[in-house]
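Please read through the structure below; I'll follow up with questions.
In this view, the complex is presented without one of its protein chains, the others remaining in place.
By letter and in written order, the chains are A, B and C; residue numbering begins at 1 in each of them.
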Amino acid sequence: MIRVQREIFDVGAEMAALTKGRTDIGAVVSFTGLVRDFNDGSAVTGFSLEHYPGMTERELAKIETEAKARWDLQASLIIHRYGDMALGEPIVLVVTASSHRQDAFDAANFLMDWLKTKAPFWKMEKGEDGETSWVKERQTDIDAAKRWSADSQE
Amino acid sequence: MIRVQREIFDVGAEMAALTKGRTDIGAVVSFTGLVRDFNDGSAVTGFSLEHYPGMTERELAKIETEAKARWDLQASLIIHRYGDMALGEPIVLVVTASSHRQDAFDAANFLMDWLKTKAPFWKMEKGEDGETSWVKERQTDIDAAKRWSADSQE
Amino acid sequence: MKILYFAWLKTKLQMTEETLPWSEERPDTDSLVRWMKSRGPAFAEVFSDLEVVRIAVNQEYIVGNTALNENDEIAFFPPVTGG
Partner (left out) sequence: MKILYFAWLKTKLQMTEETLPWSEERPDTDSLVRWMKSRGPAFAEVFSDLEVVRIAVNQEYIVGNTALNENDEIAFFPPVTGG
């Protein structure tokens, strides 16, 4: 399940909804990305995310489908926000549920790595001086995403 | 932070409490273990966990300390229940917070693997016939824990 | 053809989208990029380093030169930084 929204979301409520009423799920892993007050050593005072409506949903759906093909998942959820966000607010949530602990961990890790390099979102930060700047891609994110390509089923 | 308790806990509330008021945390990973209605192909109708009070807290604290030594963690939480639990209820929660996504993922994965093989808990399941049985250790858990020993700092 | 710009490309070009009439001079993405570079200093700068410009046609990333049709939606944007 994927959702792209401007509104803030409640991590706990989303996780609870995914497993509510189910007694067949043994392991749930979540990743939450939050707006930090610093980045690369500089103070961040404001934060905004632009995205490409339409393509965002397509890419997230493709990534989720790939995760379901690679791991034994009973449920999964990706929520990604766009627009203005306050410091400390959640930006993204990935939840994976599986019978197997390692499947849930690996799938969540994979979803984040691929999302980081494929989903069309762009972060803009405001610094202490009030200047806004577009965040640059990180080599560590590129490298992290490549880990999953060696055993790609594509 | 570690907690060993009989009472049920609220995954979302625990996660929220860990990051509440903080704007320096970028990544939070959680693992939740739930009581399933089957195990190794057999139906499970009831569930109970015995533990070794005192040693449990010591082992969990040691495991958490080891994770903090290995990864850059801003916060961590381990909650483990004991006693009787209903199907679908949470058994264990591990939460890790870090500036770095991969640190949060790896630390949570490690905490679960070591907890599974070191923390003195024993599961008892009740089957469809009403018979109770102690759950046997799994080779996959032993192997999973060994992954983290190759680069052990001990 | 509908053209979309995102993030710093949008900021530099001061444009979020535009509609271009179909032209046989721009039958594919390579020729479209060449034409873009010729539009003026801001465009020349934005398209000077294609290493930092991603292209999507009809909301799919493209690999290599890609043929274009009249009703295509072409998007130019930097490497993504979400998550």
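Simple rule for what comes next: contacts are C-beta pairs under 8 Å (C-beta built on N, C-alpha and C of every residue); 3 or more make two chains touch, one makes a residue touch a chain.
Remember, predicted model here, so these are calculated numbers, not experimental data.
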{"item": "Contacts of the hidden chain among displayed chains", "value": "B"}
{"item": "Contact partner of the left-out chain, one of B:22, B:100 or B:123", "value": "B:123"}
{"item": "Chain not shown: contacting residue from B:2, B:44, B:92 or B:108", "value": "B:92"}
{"item": "Residues belonging to chain B that touch the chain removed from view", "value": "33, 49-52, 54-55, 58, 80, 91-92, 112, 115-124, 134-138, 141"}
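The rule we apply is simple: only the chains that are shown with their structure count from here on.
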{"item": "Chain closest to the middle [Cα centroid of all protein chains]", "value": "A"}
{"item": "Interchain centroid distance [CA atoms averaged], chain A/chain B, Å", "value": "23"}
{"item": "Mean-CA-position distance for chain C and chain B (Å)", "value": "49"}
{"item": "For chain C, residues contacting two or more additional chains", "value": "none"}
{"item": "Residues of chain A whose C-beta touches two or more other chains", "value": "33, 112"}
